[in-house]
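Note that one protein chain is taken out, while the other chains of the complex remain in position.
Chain naming follows the written order as A and B, and within any one chain the residues start at number 1.
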Amino acid sequence: MDTWGLLAQGLIAALQVHNLIYALIGVTLGTAVGVLPGIGPALTVALLLPVTYKLDPAGSLIMFAGIYYGGMYGGSTTSILLNTPGESASIVTALEGNKMARKGRGGPALATAAIGSFVAGLIATLGLAFVAPTVVKFALSFGPADYFALMVLAFITVSAAFGDSALRGLTALFIGLGLGLIGIDLQTGQTRLAFGVMDLLDGIEVTTMAVALFAIGETLKTASDRDQVNAEVIAVKGSVWMTIEDWKRSWAAWLRGTFIGFPIGAMPAGGADVASFLSYSAEKSFTKKPEEFGNGAIEGVAGPEAANNASAAGTLVPLLTLGLPTTATAAIMLAGFQQFGLQPGPLLFTNNASLVWALIASLLVANFMLLVLNLPLIGLWVKLLTIPKPWLYAGILTFATLGTLGANGAMSMGVGPVRISFELVLLLAFGVLGYLLRRFGYPIAPVVVGLILGPMAEQQLRRALAISQGDLNILVSSPIAIALYVVAFIALALPLYLRLRGKGAMLGQLATDED
Amino acid sequence: MNKLLLAALVTGALSTPVFAADYTIMAPAAPGGGWDQTARTMQEALQGEGISGNVQVTNVPGAGGTIGLAQFATQENANPDALIVGGYVMVGAILTNMSPVTLDNVTPIARLTGEAVGIVVPAASDIQTIDDLVAKLKEDTGAVAWAGGSAGGVDHITAGLIAKAIGVDPTQVNYIAYSGGGEALAAILGGQVTVGISGISEFASQIQAGELRLLAVSTDTRVDGFDAPTLQEAGVDVAVQNWRMVAAAPGITDEQKAAITADVKAMAESATWQTALETKGWVDTYLDGEAFDAQLDADITATESILKDIGLVQ
């Protein structure tokens, strides 16, 4: 069957009443949590994962798709009205969007972000539907050595290529890799670095780690930072609607953002933040009114928001077809699949075809729902921004611990007569780690990516060498692997060259504080 | 929208009737997996048939079920309401993880379901029958790369037993572990490995599509719907099945054990359970009492010896 046919079938599944309800709950929760200041998509998805535990796989993944897209939408609202972007991909949106809001043009800024996200989401989701089957065909011929090369590339792009310090990026990555060693080795059943603790035998749970680093770490950092105590919410004044002039200036920016964002997300190279920065630069050079940039240029909201969303859809290409998460959000999505015993990868498309296509179709549905929900309900979301910080962060910690307890919160340890949950102890420990990483300017995403990709890379390498019976040549014996190593080398060498040429500032801007 | 959601959740919550707690079933695995589904299907059947008023399922995932098992054995001592779901995978995991708690620390009640392990090759492979595979193994054991589930699991054990049965060195078996048969599938279909070995349901759709050739099944009887001999018919003296069971707490009285066994038997014979087996494609291999104890002992002994032969347990 061709892609249109499969997509149509998926749409039929996605449009069933119960699936529509799941999608609606997903986008609503996703937007509501995503709007909360300080909460980016990665945390939104991690916090809401427990809500989906008891649903059937299809319903759960559909709700998840809604949460993912909803979280992306919600984030832009925060950036525009509060100037505290919940994630680095929204930093650029805050740059121009917040300026627009201060000038009383918050309505059009929110509208161009919402419509731009919709346009980008629509095109990029269709892109996903058409690119994915091709990648799948290609990926079936991937051997363990090729996967290993792919992961080496992902490690380099996530940690060293972008961000203001390769040293700190690599350190974050290696902390993640080191934590990934903990637990039973799949190939031999041997226990590594578990220190006799039963709960460590299965390794460190990605969701626990992500919730700790993002939720607890962020809460500690915000609480400790006196300067960050009171950011001001800007009321939406004047017309919410975009003028004809706004439309004229926005539409091309949306499309450019989409075509910048989707390929960047789809390649195992950097996340939405890179895409949004590139789109911002592009808009700055295309605009007829350069003087408005920095003072609230609508293109500077429209382009990056579109790029941001297109890249989020693009990230699903390597995730679904190769099982390769390239952002922290994608890593948590992977955990969401694995809770149902579903292993994303080329075979997902043959073994669970109806589920995959229903998921892709629900992304389209969620996208429409968000447009319909967001424009009229913007006032409601803005109210969420005014939740006082004490209650907001108290609530975040309540849900962070709830999710961890619900997933694996068994009271497995004893301190004297008191039974305690080891998983919560880990949550606390990693929360402190998250705070320290933020405090000393380390990026967070490489830790999560290292934790999840490290064990995968190790297994693939050892499988490759077991198949070749120890012959190291297998690692460079396929053209795919060689090509991937070449790209990895460029990703490592190019930023180094740029830094040496004094262009490091631009790369520094791409610093990944969060996903 | 939030109000709607809230209303839906509250209605859902209120429609759960409040009974006095009866059985609590621990699934020593994450929600969604095989053991979790077994526990939840038991919950459904026990409640639906009125055998037990209110059944709770708890999940304690990790390390082939040994984390849950350890917690169950220490915390539920002599509690006649506590049950745990487990299976053959646990037997291997207890040995490889050197778990301080074994199945001797609980009271096994009954085997519920079972599944055959299938041995497959890609359609393009020059291996046509199990005899061809045996010949290749005898020629160069290490050159045959097996792909299956995690190390020390039932797939690995079966591969080791085959090597032992045909007289080649089990330590030379080139076994490549994947986190499950599904993940191994890509490597098998792509021809990266020589042969695949895992639960037959993992391979079913590819076998039916003709992309994989089923050489043999591991059980002592053929499996309905698959045209392949058993290993014993093919001249390899190995019979293994990947079973799932239910056990009760340690330290319960014989009367309590008899009462639980009666409840589980009633559940296993119920229409709800039988329908669930059919929809989930599980095979009913119910066995209780002394016959089950004997079977369990035999499996543990065989597993321990083969894991030592493979070199995973010293």
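Keep in mind that, in the parts below, contacts are C-beta pairs under 8 Å (C-beta built on N, C-alpha and C of every residue); 3 or more make two chains touch, one makes a residue touch a chain.
Going forward, contacts and distances are computed from a predicted model.
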{"item": "Per UniProt, the name of the complex member that is left out, chosen from \"Tripartite tricarboxylate transporter TctB family protein\", \"HprK-related kinase A\", \"Thiol:disulfide interchange protein\" or \"Fe-S cluster assembly protein SufD\"", "value": "\"Tripartite tricarboxylate transporter TctB family protein\""}
{"item": "Option touching the unshown chain, where A:104, A:133 or A:178 are the choices", "value": "A:178"}
{"item": "Hidden-chain contact residue, picked from the options A:5, A:290 or A:441", "value": "A:441"}
{"item": "Hidden-chain contact residue, picked from the options A:16, A:141 or A:190", "value": "A:190"}
{"item": "Residues in chain A touching the chain absent from view", "value": "50-51, 53-54, 164-165, 167, 170-171, 174-175, 177-178, 181, 185, 187-188, 190, 192-193, 195, 216, 219-220, 223-227, 388-391, 393-395, 397-399, 401-402, 405-406, 409, 411, 415, 418-421, 424-425, 427-428, 431-432, 435, 439-441, 454, 458, 461-462, 465-466, 469-470"}
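The rule is simple: only the chains that are shown with their structure count from here on.
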{"item": "Chain A residues within the chain B interface of the complex", "value": "24-25, 28-29, 32, 53-54, 57, 140-144, 184-191, 198-199, 201-202, 339-341, 343, 345-347, 350-351, 373, 377, 408, 410, 412, 459, 463, 466-467, 469"}
{"item": "For the chain B and chain A complex, residues of the former touching the latter", "value": "1-2, 5, 30-34, 58-63, 66-67, 70-71, 92-93, 96-98, 142-143, 145, 150-152, 174, 176-180, 182-183, 185-187, 189-190, 192-193, 205, 312"}
